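Of the protein chains in this complex, one is absent; all others appear in place.
First chain written, first letter: the chains are A, B and C, and each begins at residue 1.
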Amino acid sequence: MIRVSIDPAPIELALELAALEARGAGGVASFTGVVRGDGGVTALELEHYLGMTEDALCTLAEAAMARWSLFGVTILHRVGRMGAGERIVFIGTAAAHRREALDACAYLIDRLKTDAPFWKREWRGDSATWVEPRSSDAEAAERWQA
Amino acid sequence: MIRVSIDPAPIELALELAALEARGAGGVASFTGVVRGDGGVTALELEHYLGMTEDALCTLAEAAMARWSLFGVTILHRVGRMGAGERIVFIGTAAAHRREALDACAYLIDRLKTDAPFWKREWRGDSATWVEPRSSDAEAAERWQA
Amino acid sequence: MDLLYFAWVREAVGVGHETVDPPEAVRDVADLVRWLATRSPGHAAALADPARLRAAIDQRFVPLDAPLGDAREVALFPPVTGG
Partner (left out) sequence: MDLLYFAWVREAVGVGHETVDPPEAVRDVADLVRWLATRSPGHAAALADPARLRAAIDQRFVPLDAPLGDAREVALFPPVTGG
């Protein structure tokens, strides 16, 4: 089961995790990205490529399902403006055993960082700065190329 | 912040994850172990070494806090009898960035499997079998020795 | 050909979408970037440094030397920063 959603609404975790557990999994791994309020950031704004984004996330989910034996993959990404402490992204994976679930979860967030058309802008009061990609993100994605 | 709990009561995820996010984290990783109902298993029973267990889990949490830069670690383990689909164990980690949170989460569940005094018994109707450790668990724990 | 711009590329160009009909000499994405840069000061500013740009053709990421072929939709944008 693949579930992908790109939505301006807040991400709710409890139902998402319960749905993954209900797939008969022995292990469910998750990663949640949260807006950090440090460096004076008052809000984060997420722009995306409407039309391409959903396909890109489905392609990632399918790649994970092909690479590991998974019962379910959920990828949720919020778009629009959000404040410190709010969730930006949620990855959830369900598998019979922990290793598949954990590895697939790490794979999906690493690959999402480089393979999905989102752009992040930090707001500090009235001034906004587009976030530069981190070179560590490209390296993290590359370690899954094997 | 370290939170460790060994409890016969069901594990509730939403509050646990929200508490980790509230530590100012940029990333929260989690692993949830769930009772699988395959192989005719009707219930799982978890026995533990009262007194030692909590210390063992706190020691693991402290080791993770020392090894990675973490804002919070939560380890919850259920004991007693539980049915298929119920949660056995929850690991949650909060960090500024995803790599620390994901690695620490994988470390904690791998080490918990070999370093905490729990014993699992599978019930199939009226007959019970003690679970044998998997050799892959020892290998998974060893990869963190470096 | 539909063009889409995102993030600071969109801001510098001044629009998120435009339709263009590039000359035949424009064969790959890099050609397109050079040709577009001549359309306005905003385009010029947005597209001055191709090393900072990434591209998609018909909603698939491509390198800048990818041929345009029968592309209907070309998007230009900075490296992605989601998640």
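Here, contacts are C-beta pairs under 8 Å (C-beta built on N, C-alpha and C of every residue); 3 or more make two chains touch, one makes a residue touch a chain.
Just so you know, these numbers come straight off a predicted model, no measurement behind them.
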{"item": "Contact list for the unshown chain, restricted to visible chains", "value": "B"}
{"item": "Contact partner of the left-out chain, one of B:V4, B:V89 or B:C105", "value": "B:V89"}
{"item": "Positions on subunit B contacted by the hidden chain, ascending", "value": "33, 46-49, 51-52, 55, 77, 88-89, 109, 112-121, 130-133"}
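Definition applied: only the chains that are shown with their structure count from here on.
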{"item": "Shortest contact path, subunit B to subunit C, counted in steps", "value": "2"}
{"item": "Chain closest to the middle, measuring from C-alpha centroids that were averaged per chain", "value": "A"}
{"item": "Centroid spacing, where centroids are CA-atom means, of subunit B and subunit C in whole angstrom", "value": "48"}
{"item": "Centroid distance [mean C-alpha coordinates] between subunit B and subunit A, Å", "value": "23"}
{"item": "Residues within subunit A bordering two or more other chains", "value": "33, 109"}
{"item": "Multi-partner residues of subunit C (each touching 2 or more other chains)", "value": "83"}
